[in-house]
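Removed from the display is one protein chain of the complex; every other protein chain stays in position.
For subunit A:
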Amino acid sequence: MIGAERLSWSYGRSEVLRAVSLAAPHGRVLGLIGPNGSGKTTLLRILYGALRSPTGSVSVDGDELHALPPREAARRLAVVVQEAGGESSMTVAETVLLGRGPHLSAFQRSGPDDHAAATQALARVGASHLAARPFSGLSGGERQRVLIARALTQQATHLLLDEPTNHLDIRYQHEVLGLVAGLAHDLHRTVVVVLHDLNLAARYCDDLVLLGRGGIAAAGPANDVLVPEMLEPVYGIGIERVEADDQLHLLFHPFTRVEEDATA
């Protein structure tokens, strides 16, 4: 359970987040959506403590995030960030095993249980065959899957992902998000994910926070947020909602200009 109260953030004089509060309970996938520059990544970074909001607070399972020792925080929160780290000359297996770092003391070497966790995580993202390869030699999509495997290896109760479907082809977009949603629904983890693709959000997120200018434009169950009346003012294009086969689909009409909501 991640709770956030009255978060705010500004880059210089431009305010991206104002008094943002949200709750991400166990067992559900919370999606952060919104146009470019709406503060999705900034909000996520505040949620995992890389940034510290000058106002309000973030709590993890009831404990103030910034009061937790860093390694304890890393045992509770696993994060997939958008950071390439391409020049590292470690192998994929070594990269994934870094996820065990928060569980090992400085004097401890990784043991059979750690290796098994890494093996299992690599298998889950379909990257077992890459284990002995140098990480720097992987394609964008392979890297992304390996970074997700590292986060899984961390075996934290909360998983935060910043646009995890970047660089992934359509099949892996669905596999990765399906896996992540499974962690929430089957293993009762908390998942917070930044997504660009609203249709992926519709399919895999239980709850959504739609960020507009300066704050939350809408929040609630995905079904309630993904409606043209909410989305169109924020994105500034025409959006049509279609329901077929028990599944919500959004169609976009980029040439239909919509009055952007200046107050959102």
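Everything that follows uses one rule, which is that contacts are C-beta pairs under 8 Å (C-beta built on N, C-alpha and C of every residue); 3 or more make two chains touch, one makes a residue touch a chain; residues count from 1.
Keep this in mind: contacts and distances are computed from a predicted model.
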Record-based protein name (UniProt) of the chain missing from this complex, from "Sigma-70 family RNA polymerase sigma factor", "Iron complex transport system permease protein", "AmiR/NasT family two-component response regulator" or "Zinc chelation protein SecC": "Iron complex transport system permease protein"
Touch criterion as defined above, residue of A:101, A:126 or A:238 at the omitted chain: A:101
Contacting the left-out chain in the complete assembly, out of A:74, A:125, A:138 or A:177: A:74
Selected from A:33, A:60 or A:131 as touching the chain missing from the view: A:131
Subunit A residues that touch the omitted chain in the full complex: 45, 48-50, 69-75, 77-79, 81, 83-85, 87-91, 93-95, 97-99, 101-102, 104, 106-107, 112-113, 115-120, 122, 128, 131-132, 136-137, 154-155, 157, 187-189
